[in-house]
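A single protein chain has been removed from this complex, and every other one stays in its place.
Which chain is which? They are A, B and C, in the order written, and residues in each are numbered from 1.
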Amino acid sequence: MIKDLVNPTNFNLLVSNIGDVLVKALDAPLGYVINWGRVWSLWPVHLETACCSVEFGAVSSPRYDAERFGILEAFGSLRQCDLIVVQGTVTRKMAPRLRMVYDQMPEPKYVIAMGACAITGGLYLDSYNVLPGIDSIVPVDVYVPGCPPRPETLIQGTMLLQEKIKRSKVK
Amino acid sequence: MEKTNTENNQTNLIEVKEEKSNLLSSSLINSITTNFGDQVKLVYKKENRSKIMVSPENLVETALYLRNNHGFDHAESASGTDYPADNQIEINYHLGSYSNTDYYPYILVLSTRVDRTDPKSNSLINIFPSVEYHERETYEMLGVFFLGHPRNERFILPEDWADMPPLRKDFRIKGR
Amino acid sequence: MNTATGFIKALESGTKHIVLKRFTFRYPQEKLKFVGDGYQFDPKKGVGIAGTRGRHILFHDKCTGCQLCAIACEGIAEAITMVKVDEQWKQNKKSIMPQIDYGKCVFCGLCVDACPFYALYMTNDYELSSFTKSHLIYTPAQLAVKPKYDGEVEIKIGSRGAYHGR
Partner (left out) sequence: MSSLEEKIDEAKKLSLQITKETEDDRLMTLSVGPQHPGSGHFRFTIKVDGDYIVFVDPDPGYVHRGHEKMCEYRNHFQNIPHLERPVIHDSCNITYAYSLAVEDLVGITVPRRGQFIRALASELSRLSYTLYWLAIYGIFLGHSTMFMWPAGDRELLIDLLERLSGARVTNAFNIPGGVRNDIPYNFKEKCLAQVNYFETRLKEYEDIFYNNPLLRQRTEGVGILTKEDAIKLGVTGSVLRASGVPFDVRKVEPYDVYDEIEFNVQYMKTCDSFARAYVPVLDMRESCHIIRQLLDKMPDSGDVREKLQFNIKSSPGETYKRVESGRGALGYHVVSDGTPRPYRVKASVGSFRNLLALPFLLTGSKLGDMPAIYWSLNYWPVEADR
C-alpha cells in the first residue's frame, strides 16, 4: 500500500490531483481578491492625445477627486500602468505613439475611449489627419461619450470598467 | 448735466480716435505710394487695417522700407490663400508694431501673388524673424517655396505625409 | 530672513486649510443641481433659455420630420440621422424622426436652435457611458423618455470657504 503510494508515478498523480482540487477550491476566492486589488488601483498612463486632457485634469481636481476610486495618475513608468484613457482625437501622427505606449504596458490592461473623437472621430469626420475612432489600433473596454465628457461621465465610465474587471475571470 | 458732458466727451474721444487712425493710415499709404509709385497697389483701407499688394520682386524691398521707416517690427501671421481660377497663390503677411505706440492697433497686410504651378517667393525671415514658423507652415500647407528660408521642410503634418499640400483648393477631403 | 518669512507664510496659508470645509462632492451619491431642466430654445423670440446641455429629449407629438436638426448637424458632427418610426402622427406624414448617435454628438445644441416646433430640447442627463458603441445610438423611442435627475448640491460660499451644499 505504502509502496504503491511511494511509487513516483502514483505520487505525482496524487499531488497533481490535490493541486487540481486546491486550484478549483481557491479559484473563485483568489480571483475575487486579485480582481478586488485591480479594481481599486487603476493607474492611468500620462498620455494626452488631445483637448479632453483638460477635463481629465478636472477629474483629478479637488471637486471630483478621482482618487476616491483609486485612479491615481502615475507619473512613473509605463510598466506600472494598467489603464490608458485615450483623451480625445488621435491624429495620424499620434497613432503610432499610442500603439507603442499600449504595447509597453503589462497585462492586464484596459482602455477607455474618452470623448467623441476617440469613439468615432466626432467632429473630424472629414479631416485628413484624424483617425475615425481608436478601435482600429487598440481594443476599447468602455466608451465615454461627450465632447469633452463631463467629469461625472468619465467617473461613471470608470465605474463601469470596475464592474467589468470584477466580473472578469483571472487567468 | 454731468452725464451729458461725459457722453459728449466720449463721442469726442471716439471721433478723435477715428480721425487719428484715418490720418495715420492715409499718411502711411501716402508715404508708401510716394516712395514706390505704381509698384504698390492699395487693395483696401478700413479702420486700423489696410492691405497693400506688391509684386514678388518688390516684396523684400517694401518690407525693409516698412520696418525701417514706420516701425513695423513683427508679423502676426504669414499665410497663403489658393486661387486656382487665377492660377495664383496669395501670400499675406499681417504686420504689426510693438515699438511704435501709434501703430499699436494697426495691422498692415502686405501681400503678394505668386504663380501656382511653381510657387516661389522671397523669404522675409531676415527682416522679420517672427515669420520663421509661419513661413514653414505655409510651405507645408500650400507648397510655397521660400527662397532664403533655412528650413523648408516638414513641420506639423505627419512624417510620412506623401499627398499634396492640404490647403490647396484641389485637395479633396473625404466625403466633400 | 526674507527666506524664513517666505517659508513661514507659505506654511501658514497651507495649514489654514485644515479647518476649512472640503470642496469635494461625492459624485455617485450626490449630484449637481443645474439651472432648469436643460437647454431649450424659443424659436419665436430667437434666443435660447439657459440650461445644461445633456442628452436630448424628443417630443413625438410635436416632431414633424422636417429634418432641420439633421441639416444643422450635417456640417458639425453628423450625429443625427432621420429614421422611420412605426407611430402615426397627423403632423408627421413621412413618420421620420431623429436618431442621435452619442458617439458622434458634441453637445453644441445647434440642433435645438434649428428646431422650429419646440420638439427637440436638451436635458440634464449626462450618464451615457457604455461598453459598446451600439448602445450609444439612441432611437426616437429612447429619446422620448424624460430622464430622472435629482441633483441637489451646488456651490455655496461661507465663512469657511467654498463647499458643496444643498
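Please note the rule applied: a residue touches a chain if its C-beta (ideal position, glycine included) is under 8 Å from a C-beta of that chain, and two chains touch if they have at least 3 such contacts.
Everything quoted here is computed from the prediction, not taken from an experiment.
Novice: The chain left out here touches which displayed chains?
Specialist: Within the full complex, the chain left out of view touches A, B, C.
Novice: Using the document's definition of touch, tell me which of B:L59, B:A75 or B:V114 contacts the absent chain.
Specialist: Spelled out, the listed residue whose C-beta touches the missing chain is B:A75.
Novice: Considering the entire assembly, which residues of chain B contact the chain that has been omitted?
Specialist: Residues touching the hidden chain, for chain B, are 10, 14, 44, 46, 48-49, 51, 73-77, 79, 81-82, 92, 94, 96, 98-99, 104-105, 107, 109, 128-134, 137, 141, 155-158, 166-167, 171, 173, 176.
Novice: Please identify, in ascending order, the residues of chain A that touch the omitted chain?
Specialist: Residue positions of chain A that touch the missing chain: 45-51, 53-55, 57-58, 60-63, 75, 78, 89, 91, 93-94, 97, 100-101, 123-124, 126-130, 147-148, 150.
Novice: Could I get the residues of chain C that touch the absent chain, sorted low to high?
Specialist: These residues touch the chain not displayed: 2-3, 6-7, 9-10, 12-14, 16, 23, 34-36, 38-39, 46-53, 72, 74-77, 106-110, 113-114, 122, 154-155, 157, 162.
The criterion applied here is as follows: only the chains that are shown with their structure count from here on.
Novice: For chain A versus chain C, what separation do you get between their C-alpha means, in angstrom?
Specialist: 27
Novice: Just give me the whole-number Å value for how far the CA centre of chain A lies from that of chain B.
Specialist: Comparing mean C-alpha positions, chain B is 50 Å from chain A.
Novice: Taking each chain's centre as its mean C-alpha position, how far apart are chain B and chain C in Å?
Specialist: Between these chains, centre-to-centre, one finds 42 Å.
Novice: Please list all residues of chain C that touch 2 or more other chains.
Specialist: Counting only residues that touch two or more other chains, chain C contributes none.
Novice: State the interface residues of chain C toward chain A in the complex, per the touch definition above.
Specialist: Residues 22-28, 31-32, 76-78, 101-107, 126-133, 136.
Novice: Provide the residue numbers of chain B that touch chain A in the complex, in ascending order.
Specialist: Where chain B meets chain A, its residues are 157-159, 163, 166, 171, 173-176.
Novice: Where on chain A does chain B make contact in their complex?
Specialist: Residues 91-93, 125-129 of chain A touch chain B in their complex.
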